[in-house]
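As structure tokens, the structure follows; a few thoughts come after it.
The other protein chains are all here in position, but one chain of the complex has been omitted.
Entry: subunit A
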């Protein structure tokens, strides 16, 4: 019985099925067939040689990756910068979205939104130049200038030469660059909250803060959880350009992440096998985290991805 109804359903939805075919094909061709390339991770890959003539080396590339003394430092940096970006990104975006939502003047709201989006469209190459100039010890360095005028520091500080400042500088830069962009999704989610709930809260005598706490935030909860699950899957993607562009030898202990490690020891040295091994490693961790977070969300009775 069940089988028949399933087939019946198929026949019923054949238009929808047909429409989905190109996308399923796309997924197969561009997202699943390339997974064949993972075999490179288990070879000493030489371009231009047929797959049958490659030298198979088992887990040697993974061993090299995990046994390198820099690997743990690199992993620590990757996770730390990722978490900083995740937490800062979430908190600031949600706060700004709620604040914007509470604004009554549409003109002011739109202006703030536009201004806060703008940095998102600046490429990191340009943005890093702006950041470096702002942190400079020369007269153009506004950060040192302000701090000195306020009497907080006596001597200009060479911000980019101290490893311990790097994560902070990166976190603030990311917030500056992506804050406006990140609010879009929360603003959209807020508009889907039923206005009747606000009206009811108002009649019950809730003030503004209470309305935010008991109506807006619970309304956003499902979006926040879903985004959190998605972002946890990307935790090993701590970014590449800002670290590459803002980092230097003095901050390398804090700024080198997995992507930079792969660039230096994999791609730049023509060692595509190592680069692929790192990619495989990243994907496996991502899948574990994604499923883990999804499972926890399910256990806690929260909305979830699948």
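As a convention for this text, a residue touches a chain if its C-beta (ideal position, glycine included) is under 8 Å from a C-beta of that chain, and two chains touch if they have at least 3 such contacts; residues count from 1.
Operating definition for what follows: contacts and distances are computed from a predicted model.
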Record lookup, UniProt, unshown chain, options "Phosphocarrier protein HPr", "Gas vesicle protein GvpS", "ABC transporter substrate-binding protein" or "RsbT antagonist protein RsbS" -> protein name "ABC transporter substrate-binding protein"
Touch assignment to the omitted chain, from A:77, A:92, A:113 or A:136, lands on A:136
Given A:227, A:258 or A:277, the residue that touches the chain left out of view is A:227
Where A:271, A:286 or A:302 are the choices, the one touching the absent chain is A:271
Missing-chain contact, candidates A:83, A:112, A:185 or A:217, resolves to A:185
Of the candidates A:79, A:98, A:147 or A:252, the residue in contact with the absent chain is A:252
On subunit A, the omitted chain is touched by residues 30, 44, 46-49, 70, 129, 132, 136-139, 158, 160-161, 185, 188-189, 192-193, 219, 222-223, 226-227, 230, 245, 248-253, 264-265, 268-271, 273-274, 303
